[in-house]
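Every protein chain but one is kept in place in this view of the complex.
On to subunit A.
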Amino acid sequence: MELAIFHEHIDSEEEKRSKVSFKITLTSDPRLPYKVYNVNSFLWLRLSVPESTPFTAVLKFAAEEFKVPAATSAIITNDGIGINPAQTAGNVFLKHGSELRIIPRDRVGHC
């Protein structure tokens, strides 16, 4: 089973030059039964944003689309590198590329 959320917009050539695209995959969905992970099921979305977009906005948008809380979510690369959202989308694209995933933030210890 594969579910995808597409966002299509026809950009002008100038818009295309100044935008970066990401494919963000949701790796943990409490709505999906555990057995679904065994058949490579996943949710993902593709988005395109201006390079100067704060990556916090990308995180927030992705979280809203997947209906998970942005405050308790984080975005990492497909090979597990954490991405500090305090940078531009263009910077993230240059350093890490376009294939990302959103995971829930964990906690360590008790308050």
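Throughout what follows, a residue touches a chain if its C-beta (ideal position, glycine included) is under 8 Å from a C-beta of that chain, and two chains touch if they have at least 3 such contacts; residues count from 1.
Just so it is clear, contacts and distances are computed from a predicted model.
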item	value
Record-based protein name (UniProt) of the chain missing from this complex, from "UFSP1/2/DUB catalytic domain-containing protein", "Trafficking protein particle complex subunit 6B", "Histidine-containing phosphotransfer protein" or "Translation initiation factor eIF2B subunit epsilon"	"UFSP1/2/DUB catalytic domain-containing protein"
Positions on subunit A where the hidden chain makes contact	27-30, 34, 37, 74, 76, 79-82, 84-86, 101, 103-111
